[in-house]
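Every protein chain except one is present and positioned as in the full complex.
The block that comes next holds chain A.
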Amino acid sequence: MSRAEADAVAGTGTPVPGKSAPAAPETGAPEAPGPAAGPASASDSGPRPVRLAWTLGLFRSELSITFRRWRTLALLAVLAAVPVLVGIAVKIETSDGGSIGGGGPDGGGGPAFIAQVTNNGLFLVFTALAATLPFFLPMAIGVVAGDAIAGEASAGTLRYLLVAPAGRTRLLLAKYATTLTFCLVATLVVAVSALAVGALLFPLGEVTTISGTRIGFGDGLLRALLIALVVAASLIGVAALGLFVSTLTSSGIAAMATTVGLLITVQIIDQIPQLHAVHPYLFSHYWLSFADLMRDPIYWDDLVKNLGLQALYAGVFGSAAWARFGAKDIAT
């Protein structure tokens, strides 16, 4: 759907209580941000709550536009299908009583935790996340983040957005927040789909951690949720990178392709042992550390490194995106 339509839908679809603020700027009346804004709102130094409501309104409208796109829904559907495929494959392979991976000194092949799936369906959550985290999830994030600014620019709607008295920084923040929300939603879609498939196909019950100790099912579910959150947080870096790339170009496709290309390049570099000196600085290097949450006691070192690295990427590329976008001439 076109931007103007979408905003119209968003404006009516998510009314801010007591205000028509989000829809107002689209009317092209920047000095009249709605009756509820109060007398001081015409100037840039309006009261704080109003600004907050504005930012939230912008965020909400962005959110509903993003999640109403067919593209986004298709990405989520693909992500939801991965655990189904993995679950069915494991079920078929083990239906004759054999174990997955066939044992042997190398252990089971395939994604992490796959050997435990037959014992406990909850492990399908971890397997599915381990299978989607290297490529599917960040690719989806790359598409959404790459589209954030460049997509608007190529559709010719960016300048209309900037007509709104929200300011470029807040538009950028709203875009980034939307991308991060998508990270969380995408991860949860994988996790919930995996949990459903795991519960249908395999038994549930007490969970054996990879350290060999046992924890209750409730505790296991809690850890699964924690893992999903950590996986979502692992994508913060890609999201910031994608947003920065998106501010560099006016072509949405180019931004998406560049982001996904960077993702693949980084993954390849991470596999080359001769380049081990740069590995700790690659955003994908500590991704699989989420598995450390399944140790008992939890091994925090790599998890902390991962989250720190993501924060660093968010800081560097987020501010780079701000620097680029704030000073950019918007021609379209």
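Following the convention adopted for this analysis, a residue touches a chain if its C-beta (ideal position, glycine included) is under 8 Å from a C-beta of that chain, and two chains touch if they have at least 3 such contacts; residues count from 1.
Assume contacts and distances are computed from a predicted model.
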Name per UniProt, for the chain absent here [options: "ATP-binding cassette domain-containing protein", "L-aspartate oxidase", "Outer membrane lipoprotein carrier protein LolA" or "Nitrile hydratase accessory protein"]: "Outer membrane lipoprotein carrier protein LolA"
Residue, one of A:56, A:199 or A:312, that touches the chain absent here: A:312
Touch criterion as defined above, residue of A:56, A:163, A:177 or A:307 at the omitted chain: A:163
Chain A, residues in touch with the chain not shown (by the definition above): 30, 44, 99, 101, 103-108, 112-113, 115-116, 118-120, 130, 162-169, 203, 205-206, 208, 210-214, 288, 291-292, 295-296, 299, 301, 312, 315-317, 319-320, 322-324, 326-330
